[in-house]
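Shown here: the complex without one of its protein chains, the others still in place.
Chain IDs A and B follow the sequence of writing; residue 1 opens each chain.
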Amino acid sequence: MENTEKLLTVKDITKVFTRGSLLSRISFTAVNNVSFEIEANKPEIFAIVGESGSGKTTLARIILHLIEPTSGQILYRGKDITKIKSKRDRIEFMSTVQPIFQNPFETFNPLKRVDSYLYETALNYKITNKSNLERFIADILNSVGLSIEEVKGRYLHEFSGGQIQRLSVARALIVRPSLLVADEPVSMLDVSLRMSIVNLFKELKNDQNVSIIYITHDLATAYYISDRIAIMFRGDVVELGPVEAVLARPLHPYTRVLKEAVPEPTPTQKWGGKINFSAIEIEEFSRVGCKFAGRCQSVMEICKKAEPKYSSVDNRMVKCWLYK
Amino acid sequence: MTVLQIDKIKAYYKINAYGNQRTVKAVDNVSLEIEEDETFGIAGESSCGKSTLIKVISGTIKPPLTIIEGKVIYNFGDESIYIGKVNGQEEIGKVTWEKVSYIPQSSMSVLNPVMKVRDIFYDLLKSHKKTMEKEVFNETIKEHLNSLGLPIEVLDLYPHQLSGGMRQRVIIALATIFRPKVILADEPTSALDVVVQQSVLQLLREIQNENKNTLILVSHDMSILANIANRIGIMYAGKIVEVAKVKDIFENPMHPYTKFLINSIPRIGDKSDRLSIPGFPPSLADPPNGCRFHPRCPYVMDICKEKSPLLCEVAEGHNVACFLTSEESEDGKY
Partner (left out) sequence: MFNIIKDLFKFDGRFRFSIITLLCIILFSLLSFWSPYDPSSSYYVPSNIPPSAKYLFGTNSRGQDIFWMMTFAIKNSLIFGIITALLSRILSIFVGLISGYKGGIIDKVLMSINDSFIVLPLLPILILLKFIIGRMELTTLALVMAVFGWSWDARLIRSQVLSLRERDFTYTSVFSGMGTLKITFKEYFPFIIPIVLATTVNNMLWSLGMEITLAILGLSTVEIPTIGTTIYWANQHQALISGIWWWLTFPVIISIFLFLALYLLSVSLSEYLDPRLRIQQARV
């Protein structure tokens, strides 16, 4: 019998934040009707790309059950995470999904020894017993390119950003998760260090069968490791599909703009064109119709009036009136 | 004409806390000559000393940062500014915004959050041109914003009401209102999104093209420098290891570190494996002996472990500090 259960189902997730007091409330939609699925037993790296304000971090937090969505469902292997109440359910959920955070120096408590987190995780999830603990931790550290000698007894400030991100991955791997949600894991690292962490993710998918949701604003690394990519703009997923197709032949106008803005490391090909955009971001959030209409080169009348629907074009999903 | 001459500058942080004395050799024997009408990029990883170099160049040298040796001289034809050590005494010339301005990395920490943008401009103008009238101020500001393509509406807003990209552009407006001869930009776009980044960098490029001044841009992102710089200096662990025209850096890098840097950049359209640089950048408080890159260098030789190579010209306009390309080592002690 074929296992048709998906590892992760994100269904029509919407998150609305309201600010202000009883008298004057501003609400804005950080995530608007996002849906996608990740297969079980077929590890992939799924990139979610967007600029700041696109809602990608909010989406990550919802998937990690750190924030409640306003509406929609998140299902892990068919189980709804909003129904998680007991400690046993929580542990089961967290053995499936683990996070990797953006700022390595915030991921761990600077006043505690970093290896304490590794021991905690191993013991709390009953992964191994006390006698095998040291060896288990040493093996996990080796698998991410660290050794137990360089980690034992040290504090956060004694490591570099790259090393801490590796530690973060090691800690997450202890519970043998099926899914890692990495929220901008390399954006705080130098460009030259990014490759080592990004290559590590590739290894994890190929050798350890871990699926990774890779959230970033960096198209280049997203292209380098991911299989599928979702482009987010102001809370909407505007294009979703295999990464080669989406980035080689972008359909949505925003994807095109994004791709063109990435600087090529080739001195003979410099940027052309000029970009103009609004001074105040909130404007774009509260726009009626397609949120990108204000900057879109191919804007039409209908774009300013109604929110576009998803269409399936060329093996991908696009949210744009150009493709109806 | 050489507008900025950095001559064998050594600037260290001397930290003394509860009996522990540490000397962080952030800028260790750096020499550069930067011309008029060029965009010079300084590339390097974090904690390689590039921000300290900018501090030294801009004259903001406060304890625990001290100049140990060397000098920095600005040459503006009619006047010059001197920063350096004279007879054991630090002499820091007054570096004014009219001649040398500075664009920092994080825009939010620079703009006063309780002042409207207009008032920030007034503040700046008042402190430099004390005799200007308010109406003349207004006109000058409006003209300047127009020339940069910024909407006049921002003048009446507070910094937190602006988006990150807009704030950075306001700072660029502040930095260029006196048409300075040298603009120092320390990672001006690293906190910005890629689309905004493009627009900010294009703005900088336009300003440089129009005013024919000097733009010194520090960044860890080589791709940015590829698009905007004329020459690039690669900095590693407090020292400059390679200086060349941007085309030469990318097509013919000579220092092993530069080669690694160029090869580790991912490109859209190319899924082939990329290698990262092995090892980790050294601590500036306790740098390796000899050539600072030798623990990570695949071509390391015996001499690299003992002596530090001198930055010297290897091809036209191409300087490299490596024993693979030259035999000269730095004389004197660190």
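Just so it is clear, a contact is a pair of C-beta atoms (placed from the backbone, for glycine too) under 8 Å apart; a residue touches a chain by one contact, two chains touch by 3 or more.
Computed from a predicted model, the values in this text were never measured in an experiment.
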(message) For the chain not shown, which residue from A:98, A:163, A:199 or A:255 touches it across the whole complex?
(response) A:98
(message) Among A:36, A:108, A:201 or A:254, which one touches the chain that has been omitted from the display?
(response) A:108
(request) List the residues of chain A that touch the chain left out of this view. (result) 64, 66, 87, 91, 94, 98-99, 101-103, 106-112, 117, 120-121, 124-125, 155, 157-158, 168, 171-172
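The criterion applied here is as follows: only the chains that are shown with their structure count from here on.
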(message) I'd like the Å distance between the centres of chain A and chain B, where a centre is the mean of that chain's Cα atoms.
(response) 32
(message) List the residues on chain B that touch chain A in their complex, please.
(response) 45-46, 149, 151, 153-154, 157, 161-166, 193-199, 201-202, 220-224, 226-228, 246-247, 250, 260-262, 264-269, 271, 273-277, 280-281
(request) Name, in rising order, each residue of chain A that touches chain B in their complex. (result) 51-52, 160-163, 190-196, 198-199, 217-221, 223-224, 247-248, 257-268, 270-271, 274-281
